[in-house]
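Heads up, one of the protein chains got dropped from this complex, but the rest are sitting where they should.
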Amino acid sequence: MKSLILTTGARLLIALFLVFSLYVLLRGHNAPGGGFIGGLIAACGFAIHAFASGVAEARRALRVDPRVIGVLGLVCALAAGLMAWPLGFDPFAGVWGEVAGYKVSSVLLFDIGVYLAVVGGILTLIFALEETL
Amino acid sequence: MNSDMTEPSSGRLWGYLAALTAFALAVVFALWIPQVQGGSPVHLTWNWAPSLGVSLGFLVDGLSLIFALLISGIGALIFLYATGYMGDHPQFGRFVLFLLLFMLSMLGLVLARDLITLFVFWELTSVTSYLLIGFGHENAQARRNALQAMLVTAAGGLALLAGFILMATASGSYDLARILAGEGLQDHALYAPILILVLLGAFTKSAQFPFHFWLPNAMAAPTPVSAYLHSATMVKGGVYLLARLHPVLGDTPAWVATLTAAGLVTAVMASVLALRQTDLKTALAYTTLMALGTITLFLAGGSPYALTAAIAFLVVHSLYKAALFMVVGAIDHGTGTRDVARLGGLARAMPWTAAAAALAGASMAGLPPMIGWIGKELLYAGSATLAPSALVTAGVLIANALMFAVAGVVALRPFWGTPGDPPHAPHEAPWQMLAGPVILGALGLVFGLGAGLLQPMIDATVTGSLGQTRAAGLHLWAGVNLPLALSAATFALGTALYLTRDRLRGMIGGLLERLPGFDPGWDRLLDWFRDFCAWQARLIQTGRLREYLAASFVVLALVLGATLILKRPVIVLDLSAPLLVWLIAGFTIAGAFLTLNPHSRISNIAGIGTVGIGVALIFIFFGAPDVATTQLMVETLSAVLFGIAMLRLPGIVERRTGSQRLRHAALAGAVGLCMTLTVLAITSQPLDRHITTYFEENSYSLAHGLNIVNVILVDFRAFDTFGELTVVLLASLGAYAVLKRRGARMRK
């Protein structure tokens, strides 16, 4: 069910979805948003892309196997959680610091982990479902 | 079969290594003797579940040290003995492993300082003894008897666990040292249930009447196992527990009455049955029951005499019983039979065995100058302090006289007199099998002549662990007194019984045939239980998803409904809400009804989407933008998935019979109603917002975030979120595997 409009539109849409999802992810700590929502938005973008242009195309656009993304996300979250340990805090406590004038924190890494795990998990599912049918 | 065979020679090596291990343990325990005798118990503790108050702690005081020494010391001799007895058995390595595990569990049991630790080791001894009793697993009878022993003792163990939990509730601690140092639980409201449960555990383990039947059956085990389990270890676990808890549970009418009755009945009944046996090993099994009954009987009392007698007799019995079991094994090994009728005059061919048997048998018969004599004197001295003393004394007298006779049957008859007709010509056992009985028999003599040697240890136990002010003295000659007279009577009666044993055997046999046996009853119970399980499995596990679901929903409705009816919570019905909320609710309900349409899948999916969007709108309206966005995204993805799936899945056929429609509708209505009422009941209560308030106040100061929901997810409860991510990822990987799996297609 390839339709030219949908295929072209989906390419535009996916870029929009991705940018928007990153924006939602990054602002999530202080305004509505965050890793879960960002991840879902990005996954929606790719899901629509797969719907419009086929899974193979969507996989190419994603470049990495979604399973790898999911596991990577889990690793990020775990690393962020364990980071506090050697620094003398309880595991999974937030650690805050400043690098070159920017506030950075383990919490942001954790949220990125959430984002990646959600994207990876959901796309694994959707691609697998679409491919088998 | 037996591909995991151990080489005979290497199997022997394991036996020696295990013996060395046990010996080393015994040495370690022996090094603690001075400190424990000095009145200061050794404590070893490390916390492994501090949040539950459970720690792995060991307590070495007089009582546990006596047990530990017996377990490890006799254990070393048993390993040596087993190496000689069955070292070339193809699975000897496995046997040594089981026996070693059993020994360690047993040591854990007597040394545990924590109730839960004690329970764990208690059950471990049940499991490992199952493996040992059933070691000859090709034999159906061995398997059955092993299972019986395990079921009886493990069921008792569960009762014990319940008792321990109640005990911890009553005393406020799982720490035995603290419980023992406390007030005692005799006046606590939970005393009765605690006592019943703990006694169930102790009586099953120590095979007290009416749970005695498993013990003689456990003789299916290889002889080294019987020698170990039924002398110093397994069955003494229950006795240990009774002694251990004596200070906190003892000295009440209920304690005294139960222990006296169970102990006396077991002791007398078992000694009568022991005389009846013609198989040496079975005869010894019944005398073990008698000894356990006697110790239980004397633990009923609260006087120094009774308790000293119990502890001393425990040591006495462990020494001579292990030796005699090993002697019987040696006879079996040397002649090929254990039938007393076919044995006689073995002393010429088996001089060492005969000597060991004579020593151990003399101790069992209670002859001077053996430790057994001192033990028996103490029993008579102690029985005067038990109530009703005449009955107890009579019972102990009868049991001891029978013991005297059985000692003659086991230790005298096979070795002297006219030679029997054993299956093959008797030969002496190898040195590994002689070391144990000779050493233990000699120890009986040494401790008898040097009665003072044991005194400090007994003192430490009776005063330190059992809370008495003093212990009775162990004397070879205590002067002319009542116990001496009773001993003389014992010997006279015992000799008479020994001489008339063949006629008595017939009489007892005739009497028994008229009594119902325990074993057939046990088998019937197991059969009934198995049938019951099969019946209930057929009833409950129908294999129909719909019935499982219906059962779940019925239970849900019943639990919620019953709670609502019983608690009758205040329910405030407040229908005032903005028009918009009503509109959204109506929209959502309309969507839900659309999904019910059995004829159009497209309208079903539209309905699902409508519900999802309606719920999202509610989230938006009531200040939950994050949740609403998530909901919308998930709705979109679900719609996409359904869209994909629809292309391939068939149309819907709904099959419900008329009565099914009615029942399902009623169930659906009930669940819905209960759900509504529950939510109403919850929301009609005042709300405790203090957790939310904490998050609101600390979200910025502690976590530098303004979006509280996100801060909860990634900071305050980050570990939970991590767990949830794992679940999502695993679900998707699982689905991936399910979908991508190639291979044989299942066909109906």
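Labels A and B are assigned to the chains in the order they are written; within every chain, residues are numbered from 1.
The rule is simple: contacts are C-beta pairs under 8 Å (C-beta built on N, C-alpha and C of every residue); 3 or more make two chains touch, one makes a residue touch a chain.
Rule of thumb we're sticking to: contacts and distances are computed from a predicted model.
This complex has a chain not shown, and the name its UniProt record holds, of "Exporter of polyketide antibiotics", "NADH-quinone oxidoreductase subunit M", "Na+/H+ antiporter subunit C" or "Septum site-determining protein MinD", is "Na+/H+ antiporter subunit C". The absent chain, not drawn in this view, touches the displayed chains A, B throughout the complex. When the full complex is taken into account, the listed residue touching the unshown chain is B:621, out of B:431, B:477, B:535 or B:621. From the set B:349, B:508 or B:735, the residue in touch with the chain omitted from the display is B:735, counting the whole complex. Touch with the hidden chain on the side of subunit B covers residues 538, 541, 543-546, 549-550, 553, 572-578, 581-582, 585, 588-589, 592-593, 595-596, 598, 601, 604, 607-608, 611-612, 615, 618-619, 621-627, 630-631, 634, 637-638, 641-642, 645, 648-650, 652-656, 664-665, 667-669, 671-673, 675-680, 682-683, 687, 689, 691-692, 695-697, 699-701, 706-709, 712-713, 717, 720-721, 724, 727-728, 731-732, 734-736, 738-739, 741, 745-748.
Against the chain not shown here, subunit A presents residues 30-32, 36, 40, 118, 121-122, 125, 128-129, 132-133.
Operating definition for what follows: only the chains that are shown with their structure count from here on.
Centroids built from CA atoms put subunit B at 51 Å from subunit A.
Residue ranges of subunit A in contact with subunit B, taken from their complex: 28-37, 40-41, 43-44, 47-48, 51, 67, 70-71, 73-74, 77-78, 80-81, 91-94, 96, 103, 105, 107, 110-111, 113-114, 117-118, 120-122, 124-126, 128-133. Those residues of subunit B that touch subunit A in the complex are listed here as 625-626, 629-630, 633-634, 636-637, 640-641, 643-645, 647-648, 702-707, 709-711, 713-715, 718-719, 721-722, 725-726, 728-729, 731-733, 735-736, 739-740.
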